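One protein chain is absent from this view; the other protein chains keep their places.
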Amino acid sequence: MHDMHNYSFASLLRHGINKHTTWPKAWRSPPLRDSYDVVIIGAGGHGLATAYYLAKEHGLTNIAVVERGWLGGGNIARNTITIRSNYMRDESIPFYVKSVALYEAMTRELNFNTMHSKRTMIDVIQNYPMMRDRRRRQHIMDIYGSTYEQISEAEVRKRIPALTGGGPDARLPVIGGMVHTDAAVNRHDAVAWGYARAIDAMGGEIHQQTAVESLVRGADGAIEGVQTNRGLIRAKKVAVAVSGHTTTLTETAGLTLPLRTMNLTAFVSEPVKPLVDVIVNCPDAGFYFSQSDKGEMVIGGAPDMGQSFRRDIKQHVFEDTVSAMLSLFPSFKKLKLMRQWGGHLDIAKDASPIMDETDVPGLFVTAGWWGGYKAIPAGGLTLAHLVATGRPHELMEAFTLKRFRHLDYVMETGTTTAR
Amino acid sequence: MMNIPCPFCGPRNEAEFAFGGPVKPHRPDPNAVSEVEWTQYITTVPNPLGPVEERWWHVKGCGTWLTIWRDTRTHDIVEGPGDAG
Amino acid sequence: MQVDRLGGGGLIDRTKTLNFTFNGRPYRGFEGDTLASALLANGVRLTARSFKYHRPRGIVGSGVEEPSTLVELMGEDASGNRPVTTVPLREGLVAKSVNCWPSPEFDIGAVNQLFARFIPAGFYYKTFKWPNWHLYEPSIRKAAGLAGAPVEAPKSGHFENRYAHCDLLIAGAGPAGLMAALAAGRAGQRVMLIDEGMQAGGSLLNRNLTIEGKPAMDWVATTVCELDAMPNVTQLQNATVWGYREHNFVMVNERAPEHPSILERNWRVRAARVLCSTGAIERTLVFGNNDRPGVMLASAIQAYVNRYAVRPGKRAVIFTNNNSAYGVAADMAAAGIDIAAIIDSRETVPDAARAAVPKQEILSGHVVYSTHGGRLVKAVSVMPSNGGATRRIACDLLAVSGGWNPAVHLWSQSRGTLAYDEALSTFRPDTPVQNAISAGAANGDLTLADALRSGAEAGAGGGKTPEIPASDDLPYAVEPIWRVEQARGKAFLDMQNDVSVDDVHLALREGYDNVEHVKRYTTGGMGIDQGKVGNINIIGTVAIQKGLPLDEVGTTTFRAPYTPVSFGAIGGIREGSVSLPYRHTPITAWNLANGAFMYESGARWRRPGYFPRTGEGFQDAVNRECRAVRNDVGVYDGSPLGTFELKGRDVDKFLDHLYTNIMSTLKPGRARYGLMLSDDGLVADDGVALRLSKDRWIISTSTGHADAMNAHMEEILQTEFPDYNVFITTVTSQWNNVTICGPKAREVMEALGTAIDISPETLPFMAFADGHVAGIPARIVRVSFTGELSFEVNVAPRDLLALWEMTLEVGAPFGIAPIGSEANHVLRVEKGFLSLGHEVDGPIDPYDLGLGWAMSKKKADYFGKRSVALRRDGTTNRRELVGVIPEPDRMIPEGAPLTPGGERKATEGFVTACVYSTVHDRWVGLALLENGHSRHGETVHVRLNEGVIPARVTPPIHYDPEGERLRS
Partner (left out) sequence: MTYDAKIDRLPIFALFDLKGPQEALSKWAKDTPAFPKGPNKLTHKASATLCHIGPRRWLLRDDLENEATWSASLNPEEAPADISIVRVSDTQTFFRITGPDASEVMSIGCTLDLHPAVFADDAVSYTEFFGCKALVLRCEHGFDCAVEQSFGNMIKDFLNRATA
């Protein structure tokens, strides 16, 4: 354990005098040892958060996060950075409320500016069943202290002046909106790097370019470690946090999980001067976006239908999202696409997350995250609790793997179909 | 936009098809299998990093349900459906 | 005055003078100019300010690679962040620099230069934390963002999207692309030749080369002419191949289609083969103050001199590490530019290169380590590579050439692999994955002869290769130099994002040592140009610092688009009323004409919610419609229900598997309600089955699930039960219906006139009969979704409007009213009829909904049976459907949660629907409540933020529990 180098204006000035040649490494690259108390697979958001809370809350520092590629290069490198808690179920809302709160405190907690910008999300509603769905969320969210308010169409347009489509003669006229003031965006890379720096300072290790080839079980069936491209690493506890590739790894331990891997559309526009200062979510049209501090519109859209481990998107899925966007924001016709990609994730049979110890004793998974970026801090907090204590954290009790034994689904989708 | 080989129509744009999911093992007799076997059948699908056998419905074309092997890493169709009438 | 326009030459039309405005000042150029060449012709050198430090910047390149000057076009073709080099000049063009205010000459943001030392890469991660980011964010947002945001859609014209198919798509009409098109075109292949420039020729437009002893552009003109005459060849100029997707699906953005009303066109091309002949991009060199106006790519200067007849400076220094700059030097000298010196970092300059400029002083083994000047370069400082005396050379132009990178973007998008080529010191195409090939400079064939040959071979694709015309070109040789070590001053790797060598070093020092970390921490390569000229130098800088070979450092991912594409072109004509599909029934127009309030309903139908009369509000109209049905008679259009005809020997067996209840026992002429589950025991759909004869059935599904049920049935038949003899035909649009419901429905039927005996004895509830109604062939079905006596009169759509109008006419004396889906909702809630969209929530099963009777015990197996049983075994406290009566009487919002005692606790259910019942003159509702079936009579509590609403639990049926009325 060592003290984290303090980042501040003062340190910037001090190092600036030295032409910045004196900055220490944000994290070290210690030699890989052959055994740890806990090995976490995947230095993405959930893996890093889990390591962070294992060290911080449970004092477990003999831990290693192993990463096939580069730290922060998982889905956390490819998501659309929306943090919110407007869910529908008793099982889900408190979890996301906690996650939002942990995100809000993160910059100071990690001494690393995650640029957390609590800028409110506005749902643009164009269909009565959707409004009913959102109002249903509002009442149940209120129980857990998450805010959701209905606003009129006029108010929606006042708060999003660029929303000039969806008028009375439009294919789907805007009928109103919902305001979620808890919602925020931040800087995804900063979250990964901030956690990595803190883990390193507390004595945890992060090993990049360390690809797990298989999970290794002992004679008693329990987990014994992981076989990597750099050799065998022993650990009595192994946590898999590799969104998208979960089944690829768990199959090596003989497990079959109710997950399939899918691909989500994401793209950014060229950077332009500030135009939209809230997160705009259009559930009926099927897209959402926010404008980054750099000025780019960061846009997320529909999933591709088939299973996919590609990090590319299909043209027709992309076009669906773009034309939906243009129907509400016709001025964006002149805006230009700058970059596009697909983020992949694994989705469970009931579309809710799975955080549990598997049938292989000592092997834990965190998976099934659909929009898992917002869940990173609470996911890490609760998985660390489970790994360290062997008991589920109260915020994640519903997200077990056991629920599938009785098909006891936690279904976030509500009754939104038409009459 | 993949180009999916339909046994009746020949290769067609993916937009003419509806995705039917990966092919699961044949539906077991629900009265002849254990709870675990049944839930396993119901909740899990093959999710390989590589070729997966899956179904597509040529809904905007000839109506055929067809099966292909598609590589989930690349979308390459590594094995097409056999001929049909 | 076009002070720097050469007296002759160039591919411009000097007879067509064009007026334009840049940063508020008027200028003139010629047809054929780009905005960049016109500005240079007018002597404008300072054209931009940089993103972070607001350093003065000029024009660096001549095409899409331009890293420095972005402009915003104003007026009717408003568009932001356009590289100045890609804007064709036109009369009346108004443009301004982005990112500086009020102008590049006097830019307020330039104060940032004073703090430059204290704002290295990633500084914001370390600061702006106190008290929180919100304090700083607004001003940072304002400073970022480059061009202004678009404020309105184009006023006229539209974008278009189309499909195309070809045997060979060629990206790039340079020498390789043209040769390939000739080869494939002559062989009769369907060829698409796509080029991003205003005219074909690629590098030949900019270079002074000969083919068959004549100017190369003569050959280009002849070739284009021959291709034009081939009906199997499509040539597009000013069009960019911007995306290469799976299965050789290729995106082309055509920016100025010949149809004036089409603003831009996006082609989606399925190509059997794709040739990437996308050329190469010259890379810059990295030394101190390498961003000063007047520092330009050598190839760009060559383009300005040869193609645009512009002299971008009077006295030039050339700094190179390869041969190609020598050809440039010759062209510059020929244009009257004084070459002060050629600085070549190589110890030995090949003779072939020297021969291009025989009398020129060449400082081999030297480097430029810094430049001097303010808003324009005035001099460069030079020293030997391995140390020694420095020398300062005055100039107003510095041509830099760091060697050539094949434009592998498209190739890489196709998933083709790259390999590092030591001789060319760059990454070039290696192994294709899709049916792609690469030729010309894009393939590393960097001389004209090689390009012509590889293009011809690629186009022939193993067939007959056309004769390759003779050409001359300098042989290419390069010795890489990723950064000048002795650099003094900021040495930029990425000019657009102001990323310098120091920034990359800092990133590495702090542990951000993967090339992706470097990119993200420094933002290098993340600008609009996506690092086309500089990325390789970043990789090289990382390689040097880490002591690794370049190919081990690797590249970052090349993603679409190659150059930015407007969203309008991607969306095409799918906007406004057609942004989503919509459907109509034969009386949609009648509904609209009669003031119905219409809205989106399931499966893309727009349906009437209610029919307000003058002065009537929502609730009044719905109440009136409900009263009409309960007291007199109402009528609605039930056409959108999914309808299928099933035929075959095994239909009954099939339906028994599909539905939870038994269908096979149904007799011809009778109908039966049925419930369908998914195999994991979730309620999938409900509907009614009609048995027409032993082997013919009609089944209906809910509107919203029609497509899904169709898919489900076909899948089962084709995959699970291929031996079953069952044919399914969708007849949703063959059988529309007018549903007449209410105590006076039979009287209205009689008034319409039918020979069918509609007495309750002959045609009871759940029976049907074929015949005529009002002279129209019809099938009358006795089903009811309202709880009243009801006749569903099914007719062909061609007859629907006539029947509808007649029904209203003959029904008028009985007080008939058309009713919308809102009244239908109220009526079904009063009856406790299931609406999938309301009461089916999560893992609710038929037992929870009080439909346990529909779960056949006799059948050993049907979809969902085992799963429902299994789920019920494993869970307690199921949410069950009940009625709720709010006490005191008031409305409960649909979806409102029920909590124990109305406290702020986890919910025990929610109100699925709450309607104003005209029968009871009060609000009644339905709810899903934990163990609700055993809690009838209890008071439960709706918990809302504004207060708690007590509600009495009842059975989920508020009207006619015995069902006497619907059977009447």
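In this document, chain identifiers A, B and C correspond to the written order of the chains, with residue numbering beginning at 1 in each.
Everything below uses one rule, namely that contacts are C-beta pairs under 8 Å (C-beta built on N, C-alpha and C of every residue); 3 or more make two chains touch, one makes a residue touch a chain.
Only a predicted model underlies this, so the values are computations on that prediction, with no experimental measurement involved.
Asks: Let's see if you follow the contact definition: name the visible chains touching the chain that is missing.
Replies: B, C
Asks: With respect to the chain omitted from the figure, which of C:130, C:618 or C:727 is a touching residue?
Replies: Going through C:130, C:618 or C:727 one by one, C:727 is the residue touching the chain not shown.
Asks: Among C:28, C:90 or C:584, single out the residue that touches the unshown chain.
Replies: Candidates C:28, C:90 or C:584; residue touching the omitted chain: C:584.
Asks: For the full complex, which residue in C:42, C:161, C:299 or C:438 touches the chain that was left out?
Replies: C:161
Asks: Can you tell me which of C:96, C:190 or C:672 touches the chain that was removed from the display?
Replies: Selected residue, touching the omitted chain: C:190.
Asks: When the complex is taken as a whole, what residues of subunit C touch the one chain not shown?
Replies: 158, 160-165, 190, 259, 261-262, 270, 572-574, 576-578, 581-585, 588, 605, 640, 645, 647-649, 692-696, 725, 727, 729-734, 796-798
Asks: State which residues belonging to subunit B touch the missing partner chain.
Replies: Residue positions of subunit B that touch the missing chain: 7-9, 12-13, 15-16, 59-64, 84-85.
Keep this in mind: only the chains that are shown with their structure count from here on.
Asks: When the C-alpha atoms of subunit B and subunit C are each averaged to a single point, how far apart are the two points in Å?
Replies: Each chain reduced to its C-alpha mean, subunit B and subunit C end up 26 Å apart.
Asks: Taking the mean of the CA coordinates per chain, how far is subunit A from subunit C in Å?
Replies: 22
Asks: Return the distance between the CA-based centres of subunit A and subunit B, expressed in whole Å.
Replies: Whole-Å distance between the two chain centres: 30.
Asks: Would you pick out the residues of subunit C that each touch at least 2 other chains?
Replies: 245-246, 249, 268, 680, 867, 870
Asks: I need the residues of subunit B touching at least two other chains; which ones are they?
Replies: 1-2, 18, 35, 39, 42-43, 74-75
Asks: Considering the complex alone, what residue numbers of subunit C touch subunit B?
Replies: Residues in contact with subunit B: 163, 245-249, 268, 270, 415, 433, 679-680, 707, 711, 714-715, 718-720, 860-861, 865-867, 870.
Asks: In the complex of these two chains, what residues of subunit C are touching subunit A?
Replies: The contact residues of subunit C facing subunit A are 78-81, 117-120, 123-129, 132-134, 137, 140-142, 144-154, 159, 161, 243, 245-246, 249, 251, 268, 502, 506, 509-512, 514, 516-517, 520-521, 528, 530, 557, 559-561, 564-568, 570-572, 574-580, 582, 599-603, 680-681, 703-705, 821, 824-825, 835-843, 867, 870-871, 873-875, 893-897, 899, 904-907, 910, 912, 943-945.
Asks: Would you tell me which residues of subunit B are touching subunit A in their complex?
Replies: Touch list, subunit B to subunit A: 1-2, 14-15, 18-19, 22, 35-36, 39-40, 42-45, 47-49, 52, 54, 70, 72-75.
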